[in-house]
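For this depiction, one protein chain was excluded, whereas all remaining protein chains were kept in their positions.
This part shows chain A:
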Amino acid sequence: VDYQHVQVPFEITLWIMLASLAKIGFHLYNKLPSVVPESCLLIFVGLIMGGIIYGLNDKSPPVMDSDIFFLYLLPPIVLDAGYFMPSRPFFENIGTILLYAVVGTIWNVFGIGFSLYGICQVKAFQLQDVSLLHNLLFGSLIAAVDPVAVLAVFEEIHVNEKLHILVFGESLLNDAVTVVLYKLFRSFCEMPTIKTLDIFAGVGKFFVVGLGGVLVGLIFGMTAAFTTRFTKDIRVIEPLFVFLYSYLSYLTAEMFHLSGIVAIIACAMGMKRYVEANISLKSHTTVKYFMKMWSSVSDTLIFIFLGVSTIGENHEWNWPYICFTVIFCLIWRALGVLVLTFFVNRFHVNTITGKDQFIIAYGGLRGAICFSLVFLLPDFHRKKLFIAATTVVILFTVFIQGMTIRPLVDLLAVKRKRESAPTVGEQIHIRFLDHLLAGIEDISGHWGQYYWKDKLEYFNSKYLQKILLREYDQPKSSIVLLYEKLERKHAIELAEAGQLGHAPSHPSLLCRGFLCSNNDKTVIMDKTLEDTLNSDVLENIQEILARNLYRIRRT
């Protein structure tokens, strides 16, 4: 038995297997996922596992290594989020999102840091030795809203698109602020004296980190789009490029101490448009499902490790400090949201209602990023206190806030996502209104969002598309793409219905045969759909399908 040889991959695979089996288990009980969000259940499983390991070995179970988290577990989730981010609502609300992410996070950090310092001054709690700097450092890592946790919870409660994008966008973009503040305070801890110059350097660093991250991401995104222009003959490795370039952008940004999350999001959003036009349909499906799978696995693993790492001797339970941390987190977030929304509503047409504000404040979940950051802290004698406080805050937000947010959403009757099939007519009219608004803005001299969007489109069509798209003389407008997608779906449905009527003798073989021939025939349908889809062509498709189906049945 040569266990040493395979130990590392074996254990990793076992953990992933455990995570996936746990997920299957939850969904077997139909009622459970609707009451308790998946993330809670996963943490619970992790807690049990941690307890078992602790009981068996009588020492602390392996704590999730911060490197593993930041380098392997986090990127897939952020990539998935960035790639499938609906860009229209995101850019419409980008001002608000940035305001919440940047100003809101700074507000939270300083608020929590200073109030905790105030608590430390109270002699009764025996916390005199926790300095202001330490408190600010702690504040900087606990204040950030976590994208993983937010995604896990908000995925199951379908709130309206704008609210979703606000909370989600904020959780993704506040990484830049968190990185800067955390590193800043940490280096301050090690410096003997702090000059004002250092503080200004910190502020400047924030811009460098944020904008640098975006720049790195965009460079890699454009390179990826450019590469896919030439992959016509090697379709099989096309999906690989998407993943490689995104991961590279993340790693490069981290290497230069820029914000990796912002980089990977910029990369994904930048390249999406061009890559989707260049790669084949099958590659597109592959990319989509691989991304979803990886991010799902990462997500599950993170929560389980959170649970496992909670058990153990890493904690110092100073209850007053911990309780006040939780309370201050809630208070400062609520205050921050209120104040910022007040300003936002003054300047924007899109008003954010009181109910939405409540959900934004309540949905500020902390998660694994805080946890990893606290383990990365340099060892000083109060580190265990911080670890304990972070753990409690995370568990509190994920369990209590995560579980109660769904009933609250129902109770407050927050506007939910409208479930409706997209229609070509709607797309046309929306596009029409875009142009109309751009024109009106030109006339009135007002540089609003339509003006910039128009300028970007113009720049895009004149320069970028020529370089980055393969068949650059035929870029398809989104109206046409949507139309083709809908017609394709319609044709498949029609052909299916027509086909099942033709050969009733082997229904199971028919279905399986039809399904596998379906994927290959979509390529043919692509070409036939270039002409108009009237009934003649439809019959054509049915003939093709019938012929091929017969061939498969014969073999």
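Rule of thumb we're sticking to: contacts are C-beta pairs under 8 Å (C-beta built on N, C-alpha and C of every residue); 3 or more make two chains touch, one makes a residue touch a chain; residues count from 1.
In the analysis below, contacts and distances are computed from a predicted model.
Novice: Between "Translation initiation factor eIF2B subunit beta", "AP-3 complex subunit sigma-1-like", "Leucine-rich PPR motif-containing protein, mitochondrial" or "CHP1 protein", which matches the UniProt record of the unshown chain?
Specialist: Its record in UniProt gives the absent chain the protein name "CHP1 protein".
Novice: Which residue, A:430, A:467 or A:497, contacts the hidden chain when the whole complex is considered?
Specialist: Candidates A:430, A:467 or A:497; residue touching the omitted chain: A:430.
Novice: In the complete assembly, which of A:237, A:339 or A:440 touches the absent chain?
Specialist: Missing-chain contact among the listed residues: A:440.
Novice: Under the stated touch rule, tell me which residues of chain A contact the chain that is not displayed.
Specialist: On the chain A side, contact with the omitted chain comes from 347-350, 418, 420, 423-426, 428-433, 435-444, 446, 448, 451, 454, 458, 473-477, 479-480, 483, 486-487, 530-534.
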